[in-house]
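For reference, the structure discussed in these notes is given below.
Note that one protein chain is taken out, while the other chains of the complex remain in position.
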C-alpha cells in the first residue's frame, strides 16, 4: 500500500501547487481590448530607457489604450526575430513590432504580413517629415509600410580613455594602418585582447566597418545592390586584414553578446569596441563615463545607418491602438522623448538638437553631411535569408580563419540571396 | 517484452544476499565505495552550482569566488525568477496535468486491446504505432503548425495539450500493452466473456481496477516529458502563452544573462519534476525503463 500512499502525497502536492498558481495565471494576454502589445528587443539599459520615454508620450497622447511590453532580450534582435517569426507563423502577431527599415522590412512586406500605411502617412502629415532616402527604404511599389522611429549609426569605435592613456595613445587613429599600430601598442602595454568582440552579428558589423575602409563607400554600396564584386582581390585583401584584426580580439567572442563585450571595455580589459551608437546610451545608463568615440578608422565621413521602424501587422488584435502607437512614434514629441534616451537621432528632420547628449548632437550634424551606407546585420542592406547565410559564414570564419572559404561563402550568399547583377 | 516494464521496481531491487563472500580484504569495498562517492560528487556538482548561485546577489556572481557559498544568502534572485516564470509555471500545470491523464487513458484502452483483445494484424499495427515514438518531430513540425491552425485549436496551451497527447499515445500504449500482457491472465478475460461481458465492461470492471501501477508510470512519464518539452513549445507557442521552458530560455538566454536569476529559474522549472522523481522515484524509473521497448 506504499504505492497508493505516495501517489496520494503527490496528488495533494501537485493539486495544491496547481490551485495556487492557477489563481495567479488568469491575466491571459489580450483580455482587455485596450492593450497594445509592442514587440521590440529593447529590454535593458539605454534601449529600455528609450522605450520608456516613448511609452510616456504614448500614455498622454493615447489615454484610451494601455501599453503592454512585449520585449524579448538579445542584441540586434537575434532572439527576438526568432520569437517574432514563430508568432507570425502561428498567426499570433503582436499589435505592433519593431522592424529594421530597408531590405529586412521587405521580407514582411513580400510575405504579406504587414498592412499598408500610406493613408495614415497623409492623414498624420508624415510624408514630408522624414528624409526622402529613408522613405524610399520603407516603400515598396508606391506603398509605405512602416513608421521609422530613429536613425542609428553602426560604424562607431568606442574606447576606454584610461586604457588608451596608459598605452600612450592620445589621438584617434584615422586609418587602418594607424589603428593596427595602436592595437600593437596596447598589446605591448599588456592588454592581451585590446579589441572587444562578441558573436555572429557583432563580427559582421566589425567586418563591414573594415570593408568600408578598404573599399570606400561606393564599392561597399555596390556589394548590396548586385553590382559589387565579392570574389575579387580587393575583397581577399580585406578578409586578410579582418583576419589580422581578429587576432586582437578576445578568444571567447563566440560566447559573448555585445553587452558582454561592452563589459570588457568598461572593466578595462579591452580598449576598443566597434558597436552601433546605442552603446553611448547604454554606457550612460550604466554610469560609465570614461569612454571616447570616433568613427571606425578609415571610414572617413561615412555614416553607416540603420533605422528602427514600427509596423501594423495583419491580424493585429487592436489595430486602432496600434495606429495611435504609430502616430506617437512618428510625432516630433515622441521622437524627441525616445531618441534622447535611446542614443539614436530622430528620423524626423524637424526635431531640434536641444536636450540631446553631446554624442547625438554630433551625430545629428554628421547625418546631414555624411555619405550614407547601409548595414546588413541590421537589415538596411540585406534581407534575412542573406543575413542568415552571412552570419553562418562569419561564425565559421571566427573558428577556423579560412579566408578562401569565407570569400567563397560571401560570394555564393550574394549570388543566391542578393539582387541579381545588373 | 517482459516484466522489466511491468514492474521495474522489482527488477532493480538487489537480489537476496548470495553465498557468503570470502572474509577480510576490505580494499575492494574501499575502492568501490570511494568510486561511488566520487561519482556522487561529480553528478551533484551542477546541482551545487545551481543552488549556491541562485542564492547570491548581483555583486557576488563575478569570476572570483564563484564556487564559494554565498556570503549573504538572499532570495532576491528567486523573486526575480519567479516574476519572470510565475505565469508560465501555472500554464505548464494546465498543460502537463491534462496531457498526463488524457494520454494515459487512451494508452490504457489501446494497450488492453493490443494485448488481450487482439484483432488480426495487431502486431503490425502495434509496430506502426511504436514507430511514432522514435520520429524526430522536426519531420512533422512544419505541417503540424498549419494543420493545428486549420483545425482551429486555440494557440498556446490547448494546442500543446492536443499535440502532446497525440504524440504520447505510442509510449503509453507500449507501457500498458506490456503491463497487461504480464499481469492480466487470459483466463480472466475468458471468464468475463463466459459471463457475457463485452469489451467495454471487461475493460471497465475487470481491467481498470488493476491498472493503477500502469497509470502511475504513464502519468509520470507524460507529465515529465510535456513539462520538460521545448521543441513543440517553441514551434507552437510563445513567451506569452507557452510553457515554462520557453520562459526560462527567455530569462536565461537574454543578453548578459543574470546568472543568479537564471539558476533560480532553472531550479523553479525543475522543482515539479524533481518532486515527482523524489516521491515516486521507483515508478519514475519504471516509466523511463518503459521507453526501452526491450524484450
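Labels A and B are assigned to the chains in the order they are written; within every chain, residues are numbered from 1.
Please note the rule applied: a contact is a pair of C-beta atoms (placed from the backbone, for glycine too) under 8 Å apart; a residue touches a chain by one contact, two chains touch by 3 or more.
The rule is short, and it goes like this: contacts and distances are computed from a predicted model.
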*From "TIGR00659 family protein", "Sugar ABC transporter permease", "Cytochrome C" or "Response regulator transcription factor", the hidden chain's UniProt protein name*: "Sugar ABC transporter permease"
_If I consider the whole complex, including the chain that's not displayed, which of B:101, B:166, B:183 or B:208 touches that chain?_
B:166
*Where the complex has a chain not shown, which of A:47, A:200 or A:308 is the residue touching it?*
A:200
*Which listed residue (B:99, B:216 or B:266) would be found touching the missing chain in the intact complex?*
B:266
*Where the unshown chain meets chain A, residue by residue*: 78, 81-82, 85-86, 89, 107, 110-113, 199-200, 251-252, 254-255, 269, 384-385, 388-389, 392-396, 398-400, 405, 408-409, 412-413, 416
*Could you please point out the chain B residues that touch the chain left off the display?*
1, 4, 8, 11-15, 17-19, 32-33, 35-36, 39-40, 43-47, 49-50, 53, 63, 66-67, 106, 109-110, 113-114, 117-120, 123, 125-132, 134-144, 147, 166-167, 169-170, 173, 193, 198-200, 203, 224, 227-231, 234, 245, 248-249, 252-253, 259, 262-263, 265-267, 269-270, 273-274, 276-278, 281, 284-285, 288-289, 291-295
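As a convention for this text, only the chains that are shown with their structure count from here on.
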*With chain centres taken as the means of their Cα atoms, state the distance from chain A to chain B in Å.*
40
*Would you tell me which residues of chain A are touching chain B in their complex?*
3-4, 6-7, 9-10, 13-14, 17-18, 21-22, 24-25, 27-29, 37, 43-44, 70, 72-75, 79, 83, 86-87, 89-92, 257-260, 263
*Can you list the chain B residues touching chain A in their complex?*
86-87, 89-91, 93-94, 97, 145, 149, 155, 212-213, 216, 234-241, 250, 253-256, 272, 275-276, 279-280, 283
